[in-house]
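One protein chain omitted, others in place.
Per-chain numbering from 1; labels A and B assigned in written order.
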Amino acid sequence: MGVPFKKPEALSDMHTHYCPGCTHGVIHRLVAETIDELGVRGRTVGVAPVGCAVLAYNYFTFDFQEAAHGRAPAVATGIKRVRPDLVVFTYQGDGDLASIGTAEIIHAANRGEKFTTIFVNNAVYGMTGGQMAPTTMPDQRTTTSPFGRNVEEVGMPVKIAELLSALATPGYITRQTVIKPKYIIRAKKAIKKAFTYQLENRCFSLVEVISNCPTNWGLTPLESIKWAEETMLPYYQLGDYKTPE
Amino acid sequence: MGKVLMKGNEAIGEAAIRAGCLNYFAYPITPQSEVAEYLSRRLPEVGGVFLQGESEVAVSYMIYGAAGAGERVFTTSSSPGISLMGEGLSYCAGSECPVVVVNIMRGGPGLGGILPSQADYLQATKGMGHGDFRILVMAPASVQEAVEMVMASFSLAEKYRGPVMILGDGLIGQMMEPVEFPEHLKAEPVNKDDWATNGMGNRKSEKRNLIRSMILDPEQLNAHNLALKAKYEQMKREEVRYEPYNLDCDYRILLVSYGTMSRVCRTAIDQLKEEGYEVGLLRPQTLFPFPEEATTEAASRESCRAVLSVEMSMGQMLDDVERAVMGRRPVSWYGKCGGEVPTPEEVIEAIKRLDQSVTH
Partner (left out) sequence: MAYCHSIEKDRCKGCGLCVEVCPKEVLEISSEVNTKGYFPVYQARPEDCVFCATCCRMCPDVAISITEEPEAKAAQA
């Protein structure tokens, strides 16, 4: 999207509650742009998580359902199975998808449910005040790993894109980020590809988006962008992990 | 179409289809897996949706999603699986999504046993999940009644926009009895465009719908809970169902019993009648709302000496019976809870013991 540039119709006017510099807002906008461009706002249903994006439905102008923590893929399965004509997506964070909801996402992906998941990975539990997540980096300090994540005790961070791409069922699994403009452009393409696969009734799609959390990382917005690029991107490598072709 | 001989679990599955519900999500668990097995063959025949979810937890949210999108949906499970659905049913109640759930009860607590029980009464009627909500609970005593209750449940779920539960037990699920599917119980189509997330374009509306139960403002949440409470009060006024048995005579003891257990009570009553000893039975067909007035009235008959709650549990219905009897008569309970169904002789024994203890 170049010039002219304005807020997409699928995004509401409401000022978000997200922290200054948190890229949730960017990801929301990319999803909204995609929905506008594909012309599907009238038949889209979003499924909101429990996490910072619990109020995501306030920022979109189409049908939405709340889900319990981790259960968004089950809710989305219910909606899409009974109404395959609707465009359904879930928007989930680390705790939601990589902790309490891991069974749900694996099984939805394995069944090849024809909805799209946007998975925001910022290596921490934001909404509840910065606790450790399964995706927290080694030695990263959080409120429940005050001495740094000890991988001897709690293992290495979970790589969801790799995990899901190991399933035999065809799907589109990709990892992107939105911490800098060049990445934002690629992320947008991936998100649009994911939704397009759904419109073609092709496969399950998941876009893991490496994001920042300035507040709970204890960094300024600019410092958090740097930390994400230097610490997270080498571990959580970007790219397409699986395509249905 | 005449009567057919069907296994309870299968009849329950067929009943949903005949009522007009073509969407089923479930997880296998003894003693009700036959519902899923039956519907996995039957639903594709009628163009319906069948999905075996990965767990009862997931299933409870699949039905929430489907109901939120405006489609009729139901699930079946058994005691431990129903526990897993507690949070999901709280969400359904809070976001006002109509769902039907069938619990084919088995022995508990924990993994328990696979034989029938009635040990989920409190869970269903008092504590299905967190928060201020109730669910409408119906208890069939035969396969035919299970069919009729399942068929009626969809309209009830839509009327009250919340969960409705059919509380059966392993016996009802497993036994075979002749059944028919009354046409008049087929649920009428309902327009859900006011609230369902079925696509703004499909509703030709610019107003989007939101299915949610989170209300952070305390005043608004209080108002929401008051509105939910009003629904439950309406259920109490309009949906009470019960069946009297041998109540128009001078019975000495009143039995309160539901489901499979009530059938054994009837046999006990019939046997005692031959000896000239009269016992009455009040059989709740709705457990929430409980037939309080009818129970008060039945217990207050002059000839009645005491009330006996007969259940396949450790007396979960006792509190409701005691409250309805309002202290007018002594209330006691008899039951077994390992999966054995008490015999008529054992019930008779319990009645006679109770009679002796109050005749001093």
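Simple rule for what comes next: contacts are C-beta pairs under 8 Å (C-beta built on N, C-alpha and C of every residue); 3 or more make two chains touch, one makes a residue touch a chain.
Quick caveat, the model's predicted, so the values are computed rather than measured.
Undergrad: So there's a chain missing from this view; which of the remaining chains does it actually touch?
TA: Missing chain, whole complex, touching shown chains: A.
Undergrad: Who touches the missing chain here, A:I210, A:I225 or A:L238?
TA: A:I225
Undergrad: If I consider the whole complex, including the chain that's not displayed, which of A:R29, A:R149, A:R175 or A:K242 touches that chain?
TA: Candidates A:R29, A:R149, A:R175 or A:K242; residue touching the omitted chain: A:R29.
Undergrad: For review purposes, identify every residue of chain A that touches the missing chain, sorted by number.
TA: Looking at chain A, the ones touching the missing chain are residues 1-7, 11, 15-16, 18-26, 29, 180-181, 184-185, 214, 220-222, 225.
Keep in mind that, in the parts below, only the chains that are shown with their structure count from here on.
Undergrad: What part of chain A is in contact with chain B in the complex they form?
TA: On the chain A side, the touching residues are 41-45, 47-48, 54, 57, 61-68, 71, 74-79, 81-83, 85-86, 103-104, 107, 111.
Undergrad: Which residues, counting only chain B, touch chain A once they are in their complex?
TA: 23, 25, 49, 51, 53-55, 57-71, 73, 87-88, 91, 95, 197-202, 208-214
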